[in-house]
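Only one protein chain is missing from this complex, and each of the others stays in its spot.
Residue numbering begins at 1 within each chain, and the chains themselves are lettered A and B in the order written.
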Amino acid sequence: MAGGKRSDTTKNAMFLRIITKSLKVRKNRVFITFFSIMIGAAIITALASVYFDISAKMSRELRAYGANFFIGPSAASGSRTVEAATIDNAVEMVPADKLTGASPYVYGVVRLDLGNAVMTGVDFAGLRRLSPYWQVEGKWITADFDDESCMIGKTLAKNMELKIGDSVTVMRNETGFQKSLVVKGIAETGQAEDEQIFVNLPLAQKILGMEGKANHAMLSIVTEGTDIDGLAKRMADSYPGLDAKPIRKVSSSEGKILDKIKGLMAIVAVIILTVTTLCVMTTLITVVSERTREIGLMKAIGADDREIVRQFIAETLVIGFAGIAAGLVVGFLLAQVLGHAVFGSAISLRLIVLPVTLIPSVAAALLAAVLPVRMAVRVVPAQVLKED
Amino acid sequence: MKKTVLETKGLTKRYGSVTPLDSIDMQVREGEWVAIMGPSGSGKTTMLNLLSLLDSPTEGEYILDGVATATLAEKERVAVRREKIGLVFQQFHLVSYLTALENVMLAQYYHSMIDKDDAMEALERVGLGHRTDHLPSQLSGGEQQRVCIARALINQPAIIMADEPTGNLDEANEGVVLELFKELHREGRTIIMVTHNPELADFADRVVRLHHGRIEKDA
Partner (left out) sequence: MFFLMLRQSFFRGRKRKALATLTIVLSASLITALMNVSIEVGDKMAREMKSYGANINMVPKSEAIPLEIGGVDYNPLKDRVFLNEADLPKVKEIFWHNNIVGFAPFLKTPVELNGKKGCSLIGTNFDRQVPIAGDEEFRTGVKTVFPYWQVKGEWPAEEAGTSGNGVLAGATLARELGVKPGDRLTVKAAGDAGREESFVVTGILTTGGAEESALVAPLPAVQRLAGMEGKVQSLSVSALTVPEDKLSRKARQNNEALDSLEYDRWYCTAYVSSITHQIEEAIPNVTARPIWQVAAGEGAVVNKIQLLMIVVTIAAFIASGLGISSLMATTIMERSREIGLMKALGAADWEVYLLFLSESAFVGVLGGLLGCVAGAGLSQVIGLSIFGSYVSFSPIVVPVNVAVSVLIALSGSLMPSRLITGLYPAEVLHGRR
């Protein structure tokens, strides 16, 4: 029994020795095989990483469309305004990493030098993130304590004959409030904003006599991975005076677009995966076919078919796993390059990428090794040995 | 009278319209040294391939050590070859990435178990005790052929089959190889050797002459 055991270990040792030698001596071929598997695994890893991150990334990009969530007074409350503090609390319910931007709005009609206009009070920092599509001439108002400046819609500016740097007197009949403001920027959106004058929220509240109040708030929320309808419901439940709802125009279109992009990316990834896998397979097939004579010789000196297949599988697995490991690293780096080139941000590492890379790569490598070996062992050794 | 180890009846090989081997009837007894001679293309290699089970005949019977080989599956043919036959090739056919010693051990590995000392001994016997760790590409033709012979002997096969073992060797190496075969013959092994060299054939018990795939003379 002990002898049997000993011979077993030496047999295994010999098997290992054959494999290591084959890998060590046939350096060029091994390197090419390794390299080709690495490239294949790298591109699969990179594309899979990008694919699994694409929704999150594009969802953020789609925030270019502006607000997709509305908070206002509920119809039941019968009021046209809500407490600004309540809105702030409701906004806090949105996870910080999902909130792209938010701003409360307060509206009222004021008298300018040349006529009446709607004045809107906003949080400019939030508005800017909320509405990246605003076409602004001049400058945005940056400080939220700035009560000397205003921004004006393009149409209004034209009608009131105002230019950047001009000052305009704002007057509210009801409160008798009067103040001269400097036009810092002229904004164009193509919508109602073009006919409005924008100031900081506290200033607007003072002018309009609506201290601590707001008419509503607009939010821009990353929808991917957020249950936006659930969020709306929770908000309305927590603050009965509030009506919180997604803005259909933006949020429903977003889903459609994301599906398209995901579909596009998926089909592109699958095609690239297929072709890369084929590339790797042909390279392996060529490298293994080259060894037909060696296989014939092994049979001639008494090797079982199974023994031969075992050796080639083992060799392929060693090169394959080394190649795939390197490929995973390179692929992940490549994904970062792609991420920075396209989205300007890192692609997150996902565990799912591991099997997605591993399974096709290993399967392709094994198939590519076993196919030619099986073909070679079926040929009569005499024929194989004769060939040069 | 020694027993018959190998017997063919009407052994024929065809490749389409070509018939390199045509109805060969032959018997070889235990311990006999048979030289197969004949002009190039007369079917010597074809015959040896059939005898060593590297190829299968189109027609005819071949009984090796009492076993009718016609009905054997490929797996069993490999097993028979592994147990009974040692092969020496004209082109040596060593595994290029294994050293001389490892090439010999490879035959042990496929046969049963590894014994490094045995393998060393086999190499020493062919005069290569000092070159065990060299790759085939680092050995001369004669040395490679000796490794090939050591590999053929390692599993103590009853029959040695060699296809022009000295065809690629110079005279000095030819002498070394001839001495090895003489020794094997003395040990009582059956040898079937294809050769062009009449000097080598002189040492055989019997010379079979092939011509156009038929036995022209058997003496």
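To be clear about the criterion, a residue touches a chain if its C-beta (ideal position, glycine included) is under 8 Å from a C-beta of that chain, and two chains touch if they have at least 3 such contacts.
All figures in this text were calculated on a predicted structure; none of them were measured in a lab.
The missing chain, though absent from the display, is touched by one residue of A:16, A:143, A:275 or A:352; that residue is A:275. Of the candidate positions A:16, A:85, A:143 or A:264, contact with the hidden chain is made by A:264.
The chain not shown here is touched by just one of A:192, A:346 or A:359, and that residue is A:192. Think of the hidden chain as still there; on chain A it touches residues 28-29, 32, 35-36, 39-40, 42-43, 46-47, 50, 54, 58, 61-62, 64-66, 70, 75, 80, 107-109, 115-118, 131-135, 137, 155-156, 159, 188-192, 194-195, 215, 245-253, 256-257, 260-261, 263-265, 267-268, 271-272, 274-276, 278-280, 282-283, 285-287, 289-290, 334, 338, 341-343, 388.
In the analysis below, only the chains that are shown with their structure count from here on.
Those residues of chain A whose C-beta lies close enough to touch chain B in the complex are 7, 10-11, 13-15, 17-18, 21-22, 24-26, 293-294, 297-305, 307, 380-383, 385-386. Listed in rising order, the residues of chain B touching chain A in the complex are 45, 49, 52, 54-56, 74-75, 78-79, 81-83, 87, 89, 91, 93, 95-99, 102, 105-114, 116, 135, 151, 155.
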